[in-house]
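A single protein chain has been omitted; all remaining protein chains appear in their positions.
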Amino acid sequence: MNAILVTVLKRLGLGVITLFVVSIIISFVFELLPGDFAKAILGQSATPETVAAFQREKGLDRPPVERYLKWIGGVVVGDFGESYSGAGSLGGSKRPVAKLIAPRLSNTLFLAATAAIVAVPLALVLGLLAALYRNSLFDRVVNVVTLTSISTPEFFVAYILMLFLAVKLPWFYALANVSSDTPFLEHLARIALPVLTLVLVTVAQMMRMTRAAIINLLASPYIEMARLKGVPPRRIIVHHALPNAWAPIANVIALNLAYLVVGVVIVEVVFTYPGIGQLMVDAVSKRDMPVVQGCALIFAATYILLNLVADIVAIVTNPRLLHPR
Amino acid sequence: MELEKMKHLATKGKVSRREFIQFAVTTGMTIAAAQTMFSKVAKAEPKRGGFARIGVAHGSTSDTMDPGNYLDTGTQVPFWGAMSNSLTEVDAKGNVVGDLAESMEPADDGKSWVFKLRKGLTFHDGKDVTSEDVVASFRYHMGADSKSAAKSLLEAVADIKTDGKETVIFNLSGGNADFPYIASDYHIPIMPSKDGVVDANGTVRSGAFTFEKWEPGVSAKLKRNPNYHKSGMPYFDEIEVVSVADNAARMNALITGELHWIGRADLKTLNLLEKNPDIQITEVTGYGHYVYPMLTTVAPFDNVHVRQALKYAMNREDIAKKVFFGHAAPGNDNPIAPGIKFATNPEPIYAYDPDKAKFHLGKAGLTSLKVDLSVADTGFTGAVEAGVLYQEHAKAAGIDINLIREPNDGYWDNVWLKKGWCASYWSGRPTIDWMMTTVYAAGAAWNETAWSNARFNELLVAARGELDEAKRAGMYAEIQQLVHDDGGVVVVVFNNYVEAHSKKLAHGDVAPNWEADGLKLAERWWFA
Partner (left out) sequence: MTATPTSQLAERAPTIVRASAGQRAWRALMKAPPTAWFGLVVVTAYILIAVLAPAIAPYPETELVGNAYEEWSEVFPLGTDQLGRDMLSRLIYGARNTIGIAFVTTALSFVLGGLLGLLAVVLGGWIDQVLGRAIDVLMAIPQLIFALVLLSILGASVVNLILIIAVLDSTRVFRLTRAVAMNVVVLDFVEAARLQGEKLGWIMTREILPNILPPLVAEFGLRFCFVFLTISALSFLGLGIQPPTADWGSMVRENATLINYGDITPLLAAGAIALLTVSINFIVDWFLHKTSGLKE
């Protein structure tokens, strides 16, 4: 168990360094982007004087390194800075990044969690069944259906679902524009179609990996042995193959969970779901640096943590990794 | 279908009782039934009540309450149109009328304007609207530290002062017969002031609805203001303005009834939406126009014959038909919409004519031409597709247009005013002077053609201070002719505001000055 603890601590330390490097890269790339907040907000009606006034007020006239150091200095003590844009419904004339991100993040996590609760077990079961009945009609049908669903662009899947399940058959909401005071059940009902879309686009990869990982093990001698002993196929797959297949499966699940948090901006746009992906895209196009940095850090942290969990699963399920030479 | 159309016209008072009944009888209806039907629709008096959900095509998490930075309908519709008032407003016929102002009078040959406020005006918090507030609201956009998009608009205002609690006097640096139009701009709502300073981020205004709740880029909720100064208005009890950027999602939400009104209907599928019996389309030709401006200081666009060759090489009819599905009027390289006072349609009309284009190329000493055209949908929606068509049209004239698709992001900053030829968009201005001064006058910050024509500039100033209508009309005709002949702008089309709503909503004439019924849909519409 100690080995795991050491690994976890080491990885967390590395994670912090990764976050730091990510923030530097984001800052650097952002400086390369033409334009700044003032020009983006004023659009076609920008004049040199109004732009200069904006830059003075937001401190955009300071050198990039100075701005970055000021920002990262704040982050170290838990202050993520303020959005460049003025007050919203939050009162006052400032929008702290943390307050801006919090409700969006919770929306995103809620959507991701709901989609994962449906998608992960579904993918595992389908994968196991496909491995069990490999090369049967069932296997082929599942294969074709899932491949078709992942090879269709997300927004197109969303449109089709919207057409059939919201417009033709008015079962679900077409818009998922929830707000902080939406009741829980309505929230759930409103995200039905986004969840379905995400399930359709994520199940295939996890299911295929489950199937492949298990089939891969079926050729190994210990499975052969079990088969010769007359253990029924179902038992072989669940009790003999699966425990050793967890590492690659966990890895793919982690990747897909990270995708559910980080990569759903298109689903958010189509269903007008106020998630963090849309916040980041808006902030990028408006050059709202503190918000972009805040979102990027959250995304990076999500990715790092999920990968860590996947690796721990791999270690725990594989004694050889648990006790490295 | 036809009957529906007639009913609609009757609602709007566009057909008389007799015309309506005559028509209805031809469809096989009895006279009595037609009579009842007419009185039912024509007497559609505005009714109070209901919760209207309005879907706009814009909205971003970085939107702000500050009117100097209202960027698009995501903020304009809820926070100006519904929640605020300016001194004046433009009505459905394009005339400027008082809003908070009861009267406005020019003095000193239009160099000075005197506005008198209505009596008994209050802000949402009960405070009186005074001349002090008006002065502070204007000054907010004017100082050296102003971050307002309206700053250049108010550059001609030399000085504002109060004359008692209800009178405001604007002194301008030159005569301007159109100043009341400028006062109707959505950037300049009147806000409550304290010690001569307004809180631009405040949510207390004077408009038809009071602030409830706002999540930037998601939705804004507003409640009816019971003390509104326009009697009986507004009609809705409550409204929610929802930002739905995706075309298909907006249409679907209208069809499912989750939204009652949507802006920027998807033209691609409009003819199909029209078939839906519960949906009504509104369409007005606005002042807005889509252009491909060339920098007249940059070769080869510095040659007027090259400019004219390019003007003849575009088949605008084809673009209007295919890119805008007929919901746009082909341009003639005059940026003034036909509905605007003193507008003309200068000759010769730039109809598609590859031979004439070749002729002008020849006059420029060329037999063929290769030019870059930078486009992005930020320039205008359809700029890329229109560019593809233009490219095909121009081939017949020996002109090779190299289409460059620029990123949407940062377009106004990187491409516009910088690349020799690009796509751009003007939502239009209600007067010729305003439009020309903003975009075509020498030295104007947004002179996207870098055009400088001495005669034009001289006429522009002269016409602005001219109070004689006939003389003014003559000057404006020449001004438009000059832009048409010599200018560097290719006006592709004037776009229509195409919007759709559920038949549960009713409305009067739709104003053409901005989208969403002059942005004032919330106070002007009602539930039938």
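For reference, chains read A and B in written order, and residue numbers begin at 1 within each chain.
Rule of thumb we're sticking to: a contact is a pair of C-beta atoms (placed from the backbone, for glycine too) under 8 Å apart; a residue touches a chain by one contact, two chains touch by 3 or more.
All of these numbers come straight from a predicted model, not from anything done at the bench.
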item	value
Omitted chain - touching chains that are shown	A, B
Residue of B:305, B:322 or B:363 touching the missing chain in the full complex	B:322
Candidate in contact with the missing chain, chosen from B:56, B:248, B:336 or B:397	B:248
Given A:266, A:289 or A:315, the one touching the chain that is not displayed	A:266
Touch criterion as defined above, residue of B:405, B:418, B:455 or B:471 at the omitted chain	B:405
In chain B, positions touching the absent partner	247-248, 251-252, 266, 268-269, 272, 318, 321-323, 325, 376-378, 384-385, 387-389, 391-392, 403-410
Residue ranges of chain A at the interface with the undisplayed chain	14, 17-19, 21-22, 25-26, 29-30, 32-34, 135, 140, 143-144, 147-148, 150-156, 159-160, 163, 167, 205, 208, 212, 215-216, 218-219, 262-263, 265-266, 269, 277, 280-281, 284, 296, 299-300, 303-304
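In the analysis below, only the chains that are shown with their structure count from here on.
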item	value
Geometric centre distance via CA averages, chain B-chain A, whole Å	40
Contact set on chain B toward chain A in their complex	60-66, 69, 71, 144-149, 151-152, 200-201, 213-219, 242-246, 248-249, 252-253, 255-256, 258-259, 408-410, 412-414, 416, 424-425, 445-446
Residue ranges of chain A in contact with chain B within the complex	33-35, 38-50, 53-54, 56-57, 83-89, 92-93, 100, 103, 155, 159, 162-163, 166-167, 170, 173-175, 177, 179-180, 269-272, 274, 278-279, 282-286, 288, 291
